[in-house]
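Below: the structure, in structure tokens.
Heads up, one of the protein chains got dropped from this complex, but the rest are sitting where they should.
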Amino acid sequence: MAEDKNIAKDKKISGYGSGDVKTVMSVEDVAKEAAELSRNKPTRKDLLELTGNDEFLNIESLTAGYGAMDILHSIDLVVGKGQSICLIGPNGAGKSTILHSIYGFTNIRSGKIVADGKDVTRLKPNQKLSSAGIAYILQDNSVFPDMTVTENLLMGGYLMPNPAKAKAKADELLSRYDRLAKRRNQPARVLSGGERRLLEISRALMMEPNVLLVDEPSIGLEPKYIDMVFEILHELQHDLGKTIIMVEQNAKKGLDFADFGYVLVAGEIAMAGKGNDLLEDPHVGRLFLGG
Amino acid sequence: MRTWQTNIATLVILVFFLVAPFLFPNNMSQLSDLMIFILIALAWDMLGGQMGYNSFGNVLFFGIGMYIVASSEVILGGFKLAEYTSAMGGNQGSFILTPSQYLIGFGVGIALASIINFFLGLLIGSQFLQMRGHYFAITTLAIGVAAAEVARSIPIIGAGSGMNFPQPPDGVPLFHILYYMGLALVVLFFIFLSWLYKTRFGFIMNAIRDDEDKAESMGLPTASIKSTAWAISAFVFAYAGALYGSAKNFIDPSEVAFPFTTIGVWMILMAIMGGMGTIWGPIIGAIVFQIFKELFWTYLFGWQRVALGLLIVIIVVFFPDGIMGAFNNWKKRRNLQNTAKAKT
Partner (left out) sequence: MNQILSNLELLKIAPLINLELLVNGLLVGSIFALIAYGMALVWGVMDIINVAQGAFVILGGYAAFYFINFASNLFPAASPIIWVILSIPIAAAAVALFSYLVFASVISRILNRDLFVSLLATFGIELVLQQLMNQVFTAEDRIIDSGLATISMFQYQVNIPGSRLLGAGLGIATAIVIVLIMRYSRFGQAIRATSQNARAAGIMGIDTNKIYALTFALNGAICGVAGSIVAFVFIIHPFQGVIYTLRSFAIVILAGLGNIAAVILAGLGLAIYENFAGFIFGPQLQNAFVFLIVPVVLLIRMYIMRRQRKYLE
């Protein structure tokens, strides 16, 4: 393994990482590196310090999984209002499972999730969306192909009690994104990859959530759209004050975007820190950045 | 994979089947049905289990084989087919075959049936096997249903009222002949499949099941392999159909020849029950199924289809891996435990 190859050899972070053949690692090496990382796990105090003691969304020793199998083991996670975090980690570490747990798709064995001072641990997805202000942006191709762009947006407001209000909200979103407005009456299947992602994001805004769970925003996108997606997310965070929890396989891009990064290994938080600090950490570099 | 245990088990089962007619002389018709079931379960699994082409339409060859044998017996017995079928309403007495006529008609018929259906299978398979997945299953189902309806409208084979087989002459031990002929093909087919599944041909069949696009893009001759496999199974189905029709001694177009609601589903059920994609699965499945079926029909008559329907639902919902699947899982678990023990 190349010991001290400069991870920042490519300062401008573009759509793709800079891994080459030499960066391919065996499973054993990944496990070894990962164990190295977990040696000084962050405590709750560390996490709170990171966010400046703001705990808008707060997960406390959460154990959860699918069926009878636990995937997450006693996870802590804190994020402040209007902040963003990015979860990185090797395949199967449980990154998406955290998002699923926050949204209510998993079996939660123990621990609790608090959003805006309210315990939301046991809420179902529809309650999360309608009363806890949490929305989920699904990875890869989640539009309704035979519905028009407008209808897709209206589906995002399916839980709104008042259809007229949903219509108004859809119009507002359309006026914000001109590219969608142009295609408002076309079925979603004819949209380009970038337009689809835009529609997926705006659809999640229909219920006016405070917290956005963003699952792999760059997956399956052409490189030129990836920057666009991150720009939009940036806007949502900094202009509209949304709190963002993101899973991103392109760790460079994700850590560059987010205020904080969490490194997940085997269902536990191995490391947490400012996005930029993690980018420069040699262990993280070897494992995820192809350094 | 084959250990001395399986060799001995195979031998014991073979010896049992060889002497079964002497042990159960009163159950000859059930025993010959069992041979037929093993044949069709193996032949179905060759396509469904090994190649991933789940077909409902193999009864097409089953029925055609049956009609060919019956016709061959009539014609080689020196009668005109049209006269025979039109007279069969009442007067059977004037169509008497001698034992040698009967046996020659049967032998020639079964050979013809198998060979004709082999080529018919090639021809049909080369077209319909271009479909994939659901559409293939659905199309074959429609073919099975259509075959019965078409047969229903052809007067020379008795149309809707069906066709009798010529009466087996006295002194011909029909069920013993059917049973041993069934057993003979079971043994040959089993040996053939055990060999085939280890050859390149068998591997390509598995590759088609796992990912046909990849198999094709690797340049494997998927089209010809599919048609050939389909034709081999058509051969076996026609042979089995010939035996089945002879055992029933009467062909009804939709109940006996193209029975898409009975045999057409049973063949799949037997393969699933035993374990799809294994060589022993369909055999075990056929034996277990035949036992269940006979028990239902004997002790639950009037409710037998309720019992059978429930059995189908329970098997496909709860035991999709079948008996062999459960056995293999158990073996795997035991091995894991053993290695775990060896470590400590």
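Note that the chains take the letters A and B in the order they are written out, and that residue 1 is the start of every chain.
Following the convention adopted for this analysis, contacts are C-beta pairs under 8 Å (C-beta built on N, C-alpha and C of every residue); 3 or more make two chains touch, one makes a residue touch a chain.
Just so we're clear, the structure is a prediction, and the values are computed from it rather than from any experiment.
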Checklist entry - So which of the visible chains would the left-out chain be touching? => result A, B
Checklist entry - Hey, which of B:L81, B:I104 or B:M131 is the one touching the hidden chain? => result B:M131
Checklist outcome for this item: Where A:A31, A:M155 or A:A266 are the choices, the one touching the absent chain is A:M155
Checklist outcome for this item: Touching the hidden chain, out of B:A159, B:L220 or B:V288, is B:A159
Item to check | Missing-partner contacts on chain B, residue numbers | outcome: 54, 56, 127-128, 130-135, 137-139, 141-143, 145-146, 149-150, 152-153, 159-160, 261, 265, 268-269, 272, 302-306, 308-313, 316-318, 320
Checklist outcome for this item: Per the touch rule stated above, chain A touches the missing chain via residues 103, 105, 124-126, 129-130, 136, 138, 141-147, 155-156, 158-159, 203-204
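Just so we're on the same page, only the chains that are shown with their structure count from here on.
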Item to check | CA centroid of chain A to CA centroid of chain B, Å | outcome: 54
